[in-house]
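As you look at this complex, bear in mind that one protein chain is not there, while each of the others sits in place.
As written, the chain order gives the labels A and B, with residue 1 at the start of each chain.
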Amino acid sequence: MCVSLYDGQYPDYLDMGTIVNGIISESTPTNTTYAVRMAGISKQYPGILANDNVNLNIIKGTLHAVIGENGAGKSTLLGILYGSTLANSGTITINEVDVTHQLRSPADAIEFGIGMVSQHYSLIPALSVLENCILGAEPTFASCWIDRKKAAIKINRLVDQLGLSNINLDALARSLSIPLQQKVEILKSLYRGADILLLDEPTAALAPSESTALFKLLQQLVSMGTTVVYITHKLKEVMSYSESITVLRSGKSVAQLRTENATEEELLSHMMGKRIQKNVAALNRIDTMGIKEHAENSEIPAPRMLLQLNKITALNSRRALALRGVSLNIHKGEIVGVAGVEGSGQRELAEALVGVSTIEEGEIIFEQIDISRCSIQERHRRGIAYIPEDRNRAGLIPSLSVADNYLLGSQRDSKWGGGMFLNSSEIMSLAERMISACDIRTGHGGAKMQAGSLSGGNQQKLLVARALKDSPQLVIACQPTRGLDREAAKLIYKIISEAVSRGMSVILFSSDIDELFEISDRILVMFNQRIAGEVARDNFAIETIGALMTGTSIQIENVTPA
Amino acid sequence: MNPVFSFLFQRLRPILSILVGLAIAGIIMSASGYRAGEALSALGSAATGLYKGSIRGEHDWTISGTTHLNVFLVAQSLSRITPLILTGLSVAIGLRAGMFNIGCQGQMTMGALAAAYVGQFGIRDAATGLGSLPAVLHVPVTLLSAVLAGGAWAAVAAWLKTKRGVHEVLSTIMLNYIASNLVIYLITHNLKDPHSMAAQTSMMASSSWLTPLVPGANLSIGLFIALCAALLIAIIMKRSALGFEIRAVGQGAEAARTAGMPVERTILLTMLISGALSGLAGSIEVMAIHHRCLQGVAGTYGFDGIAVALLGGLQAGGAALSAVFFGALSNGSAYMQLQTDVPDSIAIIVQAVVIICIGIRQFPSIKLNIRKDAVRDISS
Partner (left out) sequence: MISPPEGNHFWLSAIFWATLYSATPLILAAMGGVLCERSGVVNIALEGMIISGAFIGAWAGAVNGFIGLSAAITIGLLLGIFHAFLTQKTRMDHVVSGLGINLLAAGATHFLALRVFPVQGVKLIGLPPALFLGIALILPPFIYVLLKYTKFGLQLRAAGENPESARMAGISILRSRFAAVALSGAFAAMAGAYLSLADARTFTSNMSAGKGYIALAAVIFGKWNPLGAMLGALFFGFFYALQTQLQISAVHLVWLGIEWNSPAILDSLPYLMTLAALVSVVGRAVPPAALGLDLEN
């Protein structure tokens, strides 16, 4: 399973740390050079401990995977290593030199030979490939003119070494495809002399074949002596390409192991924090069962249909196809989870449903009426509510009060104290009632507090309360508990499930599998801008969903969802 | 910064800005060789109407002992405050929706033009200007025409912004120049007063004039119209659904759109109201003071509205209060120029300093060393 191009031998398995009941016991290296050693790293954000005494040890010249669920603290950890985030405590050693106090900015990290390919690529779209590569490290003559020739020679040498082709150095970054942009990001790091390359979810936006190509490239880099660290939550990538693995869970490093000694099952159990009893071999069986059952379901006289999507296609902001013929049905009173690797079309599907973006083809039938050309307001009036993913920009207006944010959108509705003139005492009392019903901690100001001053969990409760206040028939909830602690998340589930018991339906977009398992009646899995399959509650298993998410399950390929 | 100090500082900021503005004006005057103290006291005396010594006019009031109040000067200050309240409101309501309307000058000009035109309706006797329409009808119709003209002129900028993406700052500035040239053309051609050599429109019918409040001064019941407008805007902003939409669009257009608010319509409506307020200011100028449209009828009230709105914290009440300051300053500086030869443009300098003082969002030494990196959101 392990496809390693690394021809050297690991000195000793024990050097990677041994796992004893999920706790790492460190042993001193004998003759190993570590490119990175981070010890006891902690990072406290308001309300959340993102990294809790995390250890990360990476042997020079290896391909190391950092895995964990969403919110496990992976990006924070790499951010600290790149100097873009400052840790509260812990030590950082680069190439066996303690740099804890020197590494305080990305510029410092670059000095120490660290390069970063961030999740949201940092190329400047309006600059050319060459300009992006040399930015901040320009070769010049007369200390002012950019020496393009020199730069081009150096970049081309790197391009040749890596066996890349088709890179036009004068092309604007915005004209490049996503995989190509990523390659340029890597070039940019190498140009600056990086010998430790960090990649944050490098395959999140890549198709499977593109991911394979990327890992081939990374392995080649490793064979040239570079150390590569990448974040992922796709186990296939970990098992196929990495040499060693660090598993993070809830901000803690819970395991550090060599890939050749690890199994997917073991990794999953570390990631999820509970040993999964199901046999991985049962994976495919479960898959087929789920799909079959789904097919049968559609023949049984169905419960009342609420929403029907017929072959929806949509474009994203880059005018690329973001939804390729998505069809689905939602019945009254069910919670349907939507899972998928980030960028598989979930955001676009949610926005198309709510009316934030328009669809190219297909129809959206809600209660027997085609609403695909209706405005956001019109859809809201018909009973579709929205909990957007981006709380602070698309959801709340942070500078307005809690009461105002609660009113937002129904300011012309007399039921909520709106109308031509606002009934502020009514608005306040409704908001106060909502605050106590949802247990929102506003501090001394009550409903008059600025929404921006609330904690993330309380902001989210406010957003959920607003979405539910008109007793909608359907709620589109996007990552409603992202960044929230367990307690706050539970309250949000409670608020939602109460509304569901009154007949409301929910489409829950989430990257948190546990959350989907906990409250969904069935889960639709998106892959590659389509719905790859559907899993009924009886068949919920990490393996099933994971396989559908990565598009690796053979049986899935031929199945067209309803 | 100490929180108590910070709170006080924010509260006192408008006053401090004014003081800094006056101090810098004083420094500039002394540096250019004027007697700053004398000039400032002349300015203050003309602005407030207060003077010491023996009583000078028969209408003047005695405040206490040797301090007297010149009612005429107070009226002149108030007459300058009137349009400033309106243009200040105009800029303020635009900014509340995120639209920087610096076209008040042009909208006011168009309002003045429309009022001067409609004010000529129903003239029976061109020589005496006696009207055949009752004032109760003629005055509202004239005001309404100015409101519509100002609104329409602003709507052009709103349309360009929402449909074509033209930044409102540039479009409104161009529209200012075009409005002023349009007026110049019309008062020298189609609407020129045939009985006069001067470039101006014919005298409006007296039935469209606003009743003066102090004989001989420019002050009219227009002041009450402006105050009513301020009250109305305050009510709209605080109590109405439209005001709520304006605030929401200005503070977070994306969240407003996602919540189902008509963002484009709100911007258009806001600009209509903003232009209407400036148009109203223009009509009061012609209906109360000039009784006809002439070149430069809008003075600099449109531009002054920016300072009024910013000093007033974009609030209706605040705009009215800061209009009092800038109106008095403008009147005071005009009299100061007559009495001491110090150019009245010192008032513009005060305005500029006030705008800059209000605009500062953070003091470099206090906050700049907070690193953005250190507070970046987590996501993984």
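Quick note on the criterion: a residue touches a chain if its C-beta (ideal position, glycine included) is under 8 Å from a C-beta of that chain, and two chains touch if they have at least 3 such contacts.
Not measured: the values here are computed from a predicted model.
Residue B:Ser171 is the one among B:Ser90, B:Ser171, B:Thr258 or B:Thr340 that touches the chain not shown.
From the options A:Asn51, A:Ser84, A:Gln219 or A:Asn458, the residue with contact to the unseen chain in the full assembly is A:Ser84.
The residue from B:Leu50, B:Ala135 or B:Ile184 that touches the chain not shown here is B:Ile184.
Contacts to the hidden chain, counted on subunit A, fall at residues 84, 105-107, 110, 116, 122-127, 131, 134-138, 140, 143-146, 148. Touch with the hidden chain on the side of subunit B covers residues 28, 32-33, 100, 102, 160, 164-167, 169-171, 173-175, 177-178, 181-182, 184-185, 188-190, 303, 306-307, 310, 343, 345-349, 351-353, 355-356, 359-364, 368, 372.
Everything that follows uses one rule, which is that only the chains that are shown with their structure count from here on.
The centroid of the Cα atoms in subunit A and the matching centroid in subunit B are 51 Å apart. The touching residues of subunit A, counted against subunit B in their complex, run 45, 48, 50, 68, 70-76, 79, 83-86, 105-106, 119, 231, 354, 356, 375-377, 380, 386, 388, 393-400, 404, 407-409, 411-412, 418-422, 424, 466, 483. Those residues of subunit B that touch subunit A in the complex are listed here as 235, 239-241, 244-245, 247-248, 251-252, 254-262, 371, 373-374, 376-380.
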